[in-house]
Structure formats: C-alpha cells, structure tokens
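A single protein chain has been omitted from the complex, and every remaining protein chain is retained in its original position.
Coming up: subunit A.
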Amino acid sequence: MPGQDFQVVILAGGECKRLYPLTSAGTVKAMLPVGGRPLISYPLRNLAEAGIKSCIVVAIGEAVSSSMASYLAAQEAAGGVSCNVITVPEECGTADALRLVAGQVSAESLVVASGDILTDLPLRALVATHQITGALATVLVGKRKTSPTAETKPGKAPKGVDYLGLDPSRQLLLFAASSPEVLRDIQLPLAAVQAVGSVTLHSDLQDQHLYVLSRSVLKLLVAKPALSSLKLDFIPWLTRHQLKHSQPAAAAAAGGFAGRASAGGAAAGGATGSSFLLLSRQHSGGSFGSLTSAGSLTAAGMPAAAADGGDGSSGAAAGSGTGNSSAAAAGSGGAAGGQGSKAAAAAAAGSNDGDGEGRGAAAQPPMPGDGFMALSHSGSAAASSRAGRVGVYLVPEGHYCARVNTVQAYGDVNREVAAADTALHLTGMSVSKYDNVVPPSVSLGTKATVGPWCIVGEDCVIGDKSSVKRTVMGRNCKLGANVKLISCVLMDGVSIADGSHVQNSIICSGAAVQERCTLKDCQVGPGFVVAQASEHKAETLAKT
C-alpha cells in the first residue's frame, strides 16, 4: 500500500553556530522555543498527525541528546511519537549522521527531515507520490519568502540561495547547487538539459531539507563516505548521477541499477504497440509486487518479506516482494516511461539485503498487458516520469513550510507561528477574541495592551501602560511600566525594566534589559544584562 512502508529519521542537528547567540550557554537548536514550544516538537507533531508512531531522532553530540531526552520522554508518555534517539559524534555532517543510522532502516522508503522544519504537509501523500511514481528520491521544495537579491548589494552574487534546475513540468530535479557562502558560478551539465529538452534554473525555490529516499539511495550514500552534507553535497551529487543510472541502454552499473539493455531495447522498439504481446514484465508490473509488502512502520529489523507473509499477501508475491525486483530490473531499462526503475531500486535493495530469501533468478510471472504504456497517447508524459529519477514535490498551495536555520528565520517563524492566518495551527493553540494567545495566569497592568498576533507565556507580568505588539513571549517574563515591544521574541525568564523600547529583537532566556534602553534589530544572549539607558541597533549582545 503506497504511503505505508516508510520510516522517518529526524536530524535534530547539533549545537548550531549559525544561531549564535540563541544557541549559546547550553541551549541546543532542537530545544529553542518557537511559539512557546521546543523546535523539535513541530516535526514530531506533524508525524503524530500523519499517524506515525515511531521515528529515529539523530542527535549530533551528547549535549543535544541529553537536552532533548526529558522532553522526548514526556511527549511520548503523553501519547506522542516514540523516538529512538541515536547520538553521533560531533564532527558529523548530516550525510555522515545518516550513514551511521542507515543500518537501522529496513523500510522501503526513508523520510529524512531536518529537525527545524515547521510544516503541516500531509506526509503520507508525499511518500505515496514518491512510491507510486517509482522515484529514486523526492525532494520537498518550497517557494522562498524573500527574493534572493533582497539583502545583497547590486552586482554581487547572493548568499544562501539554492539553485534548482527543474524540468518544464516541475516534477524532476535535474540540477541542485547551494552553499551558505556565495556561489559565483555554477555549471549545469548539458546531459541534464538534453535528457528532458529544457531545464529551468530556479533561484526562487528553496530546498526544505525533507527528503524521501528509496533503499537504493541509502546504499549509494553508504558507499560514498566523502559526501558530508545531505543538502550541500549528496543531493547535488545524486542529481548529477541520476541520469547515468537511468539511461536505457546503459549496461548494468555498479551499485545495483541493473538494466538489461536487450529488454530495454525491445521495449523501445515496441513503440508501435505490439510489444505487449511479449508477456514479459517489462514495465509496470515489477514495482507493485514490492508495494504489496505493507509492512508496519516499526518494522525495524523485520525483513520486508516477512512483513509480506504476515500481511497475508499472496505466497507468490511474498518471495516476489524482493524477488520480482531482481527480475523486474529488466524493466528498469524501459524507455517508454515505465517505472521499472523503482523495481530496479528495489532490486538493489533486494540484492544487497542478504535476507536469505530463496530468490535465485525466480522471475515474477508476467502479467498480460504489461506493455500498455507504449499504447498510451501521451508520450510526453514518459519524458517527465519520475521513475528512477530525483523527483520534486512542491509544497502545495495553502500549506505552510518553513525552516528555522538562521537568526532571521527564527524571528520570522516565531511571528508567523503567532499569527492565526499563517501557522498558529501548527502549535495547537487557539486565539482569544483579540486574536492573541494570553493565558489567564498572565497579569496585565493598567492600560497595558497586548496586540493581535501575540503569544504570551504563562505567569508573565506586564506592567502598566506597556504595549506588546506582534511578540512572542516565553514563561515568567516581567515587563515594567511603559515598555514597548514590537515584533520581538522573548524566551523564558526575561525581564525588561521600565521605559525600554525593544523592536525586532530576540532576547534569550534569563536576559535582562534595564531602564530606558532602546534596542532595535538586536539579539541578546542568555543571561546578558543590557545596561540602563543604552541604545543598540543591529548588534549581538552576549556574554563571551
């Protein structure tokens, strides 16, 4: 059943240097409060809504896993997702971490999500699309909120932009390049363009760091220890090499992308339609045998074929669940757009699995009418079919997807999470009649105002005549009198003394701002005390 057989790995990251000073003094990125809840809670909530019961959480460094441990245990006890936390050494990049975890993955597809994604995307639909189209990998891609050139001087290349080359139907990812630094030149391989006819290079789309990978891709990842980061190294490498592996006439390449050229040639030659008389499973058949293994999600360690038998799928198909993939590897050469490459991907999984099934060269019995794609009127669909390629899943209209990977993004996401019309539903909170979230334990002074799209934490004290606009406040914050907060994010335990004006700033837990300060576009680190009557603009104030 498509959309069932997959596991989820959440990369909770390490101690992120980019989010300094938010992540100093022992706070890790995964536990940063966004809208009053830790950042890691958002991907977990998305999983819970999709009905997923367990996942693997990868923590880079001991500090991260120990910070998260109590929160994860608490949410699991409260009926959330059960997390298996795996700690990897600190120098690991995302791809390295995934490599270390790859041994624990037994499902057909693997969802790799960064721990800082906030989204309400239906995960099952994404995985089902991946499985049905037989893609090698599917990358979640969303629109950028700001133009890449918004913060760059004219004439200079922008920073932090993802360059994604898509085909005209926006289904295939043919090229990917990104770097946190400036990318001054990029080289688009001509083969990518020639394969599809035209490639559109987008800089207005962002890779959201949520990938659905098939088993074979995981094997490729394990075989390439030089690639350290998923987004920066592995995905660009995969997009360059997908073409090599999906050539119909290519000989069986190393790594299991076997495509029997003769079968592929026969399929190509049968374009006039009589080829389906050859009752060989050249096209669609192979992949579905493996899809009948509707294994449970906590199938860690349980071979997929055993899950087949347990499900009562046909005895013939049980062996064929992995066995057909080896024979249906023949179909992977299907030029007329079959999704046999998915079967080839499964073939790689099957052949490298060593799960002791008596496969041999047992072919799945061919089904009548296997060559139906050659008869179809829409030949162009074959060109953009995702079989065996890296596919792209655009965030559908009306869904929210954002990453918290920079300080600016942290502030923006907090404000969006506070607003009911963008992302408040992700937190599970609901607004009062003034369009803000103010719990009853908050004490408001006389003439104090809390504007719309604010979230105020428990036990806060807001002094007289203070105004709070578009701000997210944590617990136990104390605002004095005549304080103005506009577009700020305050973490727990912050105190702001009388008469201060804070705009567009992030103030970390335990910090204090003394009387009559003016802060604009600043970040104040944890425990820092801003001296009274000081003015700061666009500065980072932290204890070193």
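Methods note: a residue touches a chain if its C-beta (ideal position, glycine included) is under 8 Å from a C-beta of that chain, and two chains touch if they have at least 3 such contacts; residues count from 1.
Assume contacts and distances are computed from a predicted model.
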Exercise. Between "Proteasome subunit beta", "Methylosome subunit pICln", "Translation initiation factor eIF2B subunit delta" or "Fructose-bisphosphate aldolase", choose the name on the UniProt record of the chain that's been left out.
Key: "Translation initiation factor eIF2B subunit delta"
Quiz item: Which of these, A:L375, A:I486 or A:V529, touches the one chain of the complex that we don't see?
Solution: A:L375
Quiz item: Just one of A:S169, A:S229 or A:T406 touches the chain that is missing; which is it?
Solution: A:S169
Quiz prompt | Residue among A:L11, A:V101 or A:A128 that touches the chain left out of view | solution = A:A128
Quiz prompt | Touching residues on subunit A - with respect to the absent chain | solution = 1-3, 122, 124-125, 128-129, 132, 168-169, 198, 271-274, 276-277, 279, 284-285, 288, 291-292, 312-314, 316-317, 365, 367-373, 375-381, 384-385, 396
